[in-house]
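Omission of a single protein chain aside, the complex is shown with its protein chains in their original locations.
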Amino acid sequence: MTTLPALPTPKKLGLVIDLDTCVGCHACVVSCKEWNTGGYGSALSDQDPYGADVSGAWLNRVHSFEVVPEGGEVVGEAGQARIVHFPKSCLHCEDAPCVTVCPTGASYKRSADGIVLVDEDKCIGCGLCAWACPYGAREMDLAAGVMKKCTLCIDRIYNETLEEVDRVPSCVRTCPASARHFGDLGDPNSAVSKLVAERGGMDLMPEQGTRPVNKYLPPRPRKSLAESAHTLPLAENTEGARGFFAWLDGMLDRI
Amino acid sequence: MNSEPRVALSRPVADEVRKTTCYMCACRCGINVHLKDGKIRYIEGNRDHPVNRGVLCAKGSAGIMQHYAPARLRAPLKRVGPRGFGQFQEISWEEALSTATEWLGHVRHTDPKKLAFFTGRDQSQSLTGFWAQQFGTPNYAAHGGFCSVNMAAAGIMTLGGAFWEFGAPDWDRTKLFVMFGVAEDHDSNPIKMGIGKLKQRGARFVSVNPVRTGYSAVADSWIGIRPGTDGLLILSVVHELLKARKIDVDYLVRYSNASWLVIDAPGTAEHGLFARDGEGRVQVYETVTERPVPVGTKGARAALSGRFELADGRFAVPSFQLLAEKYLDPKYAPEAVTEETGVAADVIRGLAAEIARVAFDETIIVEQPWTDVNGERHPYFVGRPVSFHAMRGLSAHSNGFQTARALHMLQVLIGAVDCPGAFRFEPPYPKPMTAHPTPHGKAEHFGSDKPLSGPHLGFPRGPEDLLVDAEGKPTRIDKAFSWDAPIAAHGMMHMVIANAHAGDPYPIDVLFMYMANMAWNSSMNTAGTMKMLTDKDPETGEYRIPKIIYSDAYSSEMVAYADLVLPDTTYLERYDCISLLDRPISEPDAVQDAIRWPVLEPDRDVRAFQTVLLDLGARLKLPGFADNHGHPLYKDYADYIVRHERRPGIGPLAGFRGTNGDKAGRGAANPDQLERYIENGSFFSAHIPLEAQFMKHANQAYQDFAVRMGFFDTPQPVTFQLYLEPLQKFRLSAEGLREPVAPETHRDRILQAFDPLPQWYRPFGEALVDREAYPYHAITQRPAAMYHSWGSMNAWLRQIHTKNPLYVPGPICDEFGLVDGDWVWVTSSHGRIKVEIARMEAVNSRTMWTWNAIGKRAGTWALDANAPEATKGFLMNHLINELLPPRSDGMRWSNSDPITGQAAWYDLRVRIEKAEAGAVSEPHFPTVAQPEPEPHPSVLRYGQEWAT
Partner (left out) sequence: MHPAFSIIILTTLSGLGYGLAAVLGLGLLDPAATATKCAHVLALALISAGLLSSTAHLGNPQRAWRALSQWRSSWLSREGVMSIVTFVPLLVSAWASITEGAYLPLPGLIGTVLCVVTVYCTSMIYASLKSVQAWYTPLTPACYALLAATGGFVLASVFAFAGGGNTRALPLLAVGFLIAAWGTKLRWRERMKSLVPLSTPESATGLGNIGRVRLFERPHVTENYLTREMGFKVARKHAKKLWRLALVAGAIVPAVLLLVLAALGGQGVLPVAIASLAALAHWLGVFVERWLFFAEARHSVVNYYGG
């Protein structure tokens, strides 16, 4: 059933990704690959794995962007251009265009928690859902001929054989910097919802009208060191060492 | 609509979980290896493990692909073609071991120094070092000399510990964290977790790094400094702090040698040394009674400035007076250093201001009474929550030792060492330099068929401890601990092949290496090194380095240059111990060590190198490896880990000792020790009592704890050495005032570099070349998803870094009309490379860079010869020589720090010019043959059999 759930799903499970904290280490990328290649659905294959044209199916990739502010502060020989590491996986959109285009019903959005999934037994590998997704969140597995995408580790988050603390997506569990958060974004009192409210969590490409569930926390403004320069107190006598030693003697008397 | 498919939500992950320690880089995180049908299903971080608390990096998660990589060696190999071509024949272990025994036995009997045994990314140095010592060669070291010895040596000599394995920022309390150029494959998970904590708490993170990637990308403030000028930046901050009177005088008096009196007697053999009384006790000047008294005299109020007469009529000044005079000099003013550092004066002043504000206005208190080693009771711990971290960015310069010293001096000046919120020591550190051995390797230390008389590596207290002969000639093959590099505390692995090839100071017979890719990314002058390895003596027709034994798990570039290859296991197939005797994994609050164990059995004819080394030791009948009858003392490495004792009751592992396994630190060997470790997740952790957690250098409770744990047999408090007397001893030798006097050739250099107070000088690699002709810096950065060259054989990791462009700053691109994908020639005084570029703005505008060790030689690592790693990837190493340009007298110094011998990778200066587009980066080398590679698939579907 490729129509979207008629009512808002009672839960909106998703990720909150902190762009102010992500150091671009790719831990989530590989952990995702590792979990999912042996997990839900077929393996995530790699083509020409040891050759010139190596490529593979990944459900989560970290891009790096360079952002150059207009008229940024120039600090010596280095300007204010900055790098932002940008992990990207399925955003589990509320108006998921990838779901409605699917001709076979393989793509669906779960009515219970809003997770967008592919039922691989039904997938014919036409690729239309990947076209419909503005974010590039779906990748065809070239060996299996079916579409792969982030499942939010559905085989972890409800997995009763795992300890409760481990019932989170693999990427979240492994993130060393705690830049990834998982929870119910439909519940305004959840930790992730509060984080989004507090930090001004944003949608990617809101103009596409997809209403993503996953949110991104924007990088915080950088702090200028130069602005602190004037706060360094100037001693009464700044000429050479003599005044310094006089002050030092005073200090020693007080110890 | 209820037609949603049913999803199997609760499938068990695997049949079994085995907990061990990762080896995908140097962090040594705890991992849970999930096994299904005898294969690895999933590797995740161990939540209970103190190093990584459950998280795991990209490399760790890619362990599956490392373990099953087609590049794994499969059996011992004997070279059958010429060296460097990769033509081998598989042989039996018996043949391999008897060949090695024959070669090594001959050397040991005739001239033990003709064995050079050097290990690379070795995590078993307490064994390899012990083996080399028992063998009796003076020529042993691991890779620290080309890694971070500047950092380690400066830290130990100044504070009694350095960053990473010796100490860590107090992530939970620090309010200002300043990080200098850090390799993102060392201590990476703890740092990432720490940065996460800072972000959660809103603490400020300042990064000093020419390149704004990785950690620097998320720093609140970024200082895009010029490579090699960090020391000047730090000294300028010190200048500002002194001027603003923002120093912790009480802390300096109590915990540093600021008050120690320095003899002021120019032209004498004791000038600049500490004043000592007849009993050898260092003197301070007591201001109430106005006389010199020994350090530690109860109730003494020591002066920090002034000039005082000693009992013998000479004059002396407190070392702090020298320090303050030196750094108050206007040459360290921010405005004066701006041009050299490329950092605006206001930024330097702002950094100083933030350090001062946080250290003194945001002081924190930990309500816990404690007693210092002088018996004084303190009601609480005072925290100055400013912390620092640094690694290779400071270290890999020829001024790195002094730069690291400058940073440690800054920490002490603001009272921010091992207090709450600051950099904190990790046991068994702090450990004063005086508790470390002196180096061994002089002629009288070794001889035919006998062990070396002491450990190879240590800290010379002065020129008298150098490993040189009567003429001042080095006795070690790498010239460590010679006048070239007197405090080469980790050896100088990067000089071994060049020196052995040149027969300087002497030729060797056997080069024995472990996990060191010297024929590629681990050498400077890579092409030259390959040539040296294959060069023959025209008179004898023999290779100049006659025999090379190499052990590695993978078909790295170095394999092709070995005569005998001993294939190692993967990290999941062996025992290992991460020992307190070696490079510990402790945290500031806990003493820790760990093991690895074979969570999978090898499916190839390979053996763990450590077990092989024990076998060789027994075959060679080395004491400590074979008993009086020549029988092996240990069955294998696991047996050694459990039963070996370095001192009575002190073995490789500190946990679960004693016959009942209830002793920590000291205790009898416990035959069940490894089982206990495995049950405990393969690690051991003993908490330090709260009273002992801070100010360990001077905390009586900690010192008692350290003795109890067996780190020391007596308390070893540390007085921070702002003024470093051993360096002054070398200066006196260089002035010809003190025996042994330095050779003429070395005097200027020692006088220039061995300032007992931290100083900055322009890195040699930069100072000795024409700065106009080579106007730019070129450096490498470590990608977080690779560990050195390890990773290209990994099908997942190599997709992240399949090739490396040269990142060129925007202004240079504009000047030369370069756009992404253009090719350039990059030329240094040593060589040139032709590579593809990419533009970057977030970088120091005079500095180009690339990712380290992505380029591979065609035919290695079981990759197709046309893999991008081999065609487009490249090494910066081709631009760097192991020797500096010749001096006027023709003499060439090694491209190293003059004090420690640390390889100066980052001193490189280059020029750039646009080139014709190419198909391959240059230099490009002939493809080497693969030693019997496993056939590799064209499609990989790992885990498909478990698909639902």
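For clarity, chains are labelled A and B in written order, and residue numbers in each chain start from 1.
Everything below uses one rule, namely that a contact is a pair of C-beta atoms (placed from the backbone, for glycine too) under 8 Å apart; a residue touches a chain by one contact, two chains touch by 3 or more.
Only a predicted model underlies this, so the values are computations on that prediction, with no experimental measurement involved.
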Quiz item: For the chain left off this view, which of A:Gly14, A:Gly39 or A:Pro97 is in contact with it?
Solution: A:Pro97
Quiz prompt | Among A:Ile83, A:Ala179, A:Val192 or A:Leu248, the residue in touch with the chain that has been omitted | solution = A:Ile83
Exercise. Looking beyond the chains shown, say which of A:Val16, A:Cys133 or A:Cys150 touches the absent one.
Key: A:Cys133
Exercise. Determine and list the chain A residues touching the chain excluded from the picture.
Key: 1-3, 19, 29, 53-58, 61-70, 72, 81-84, 86, 88, 97, 100-106, 122-128, 130-136, 139-142, 144-147, 202-209, 216, 218-219
Practice problem: Would you write out the residues of chain B that touch the absent chain, in ascending order? | Solution: 799-803, 840, 842, 868
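Just so we're on the same page, only the chains that are shown with their structure count from here on.
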Practice problem: Please compute the C-alpha centroid of chain A, do the same for chain B, then give the distance between them in whole Å. | Solution: 33
Quiz item: Can you list the chain B residues touching chain A in their complex?
Solution: 1, 3-5, 7-13, 36, 41-45, 47, 52, 54-62, 64, 70, 184, 188-189, 192-193, 195-197, 199-200, 204, 206, 210, 212-226, 240, 242-246, 249-250, 253, 287, 301, 303-306, 321, 324-325, 328, 338, 341-347, 349-354, 356-357, 784-785, 793, 795-800, 802, 810, 840-846, 862-864, 866-868, 871, 936-944, 946-948
Exercise. In the complex, go through chain A and note every residue touching chain B.
Key: 1, 3, 18, 20-27, 29-31, 33-35, 37-52, 54-56, 58, 64, 66, 68, 74-79, 81-85, 105, 108, 110-111, 117, 119, 121-122, 142-144, 154-155, 158-162, 165-166, 170, 173-179, 219-220, 222-235, 238, 240-241, 244-245, 247-249, 251-252, 255
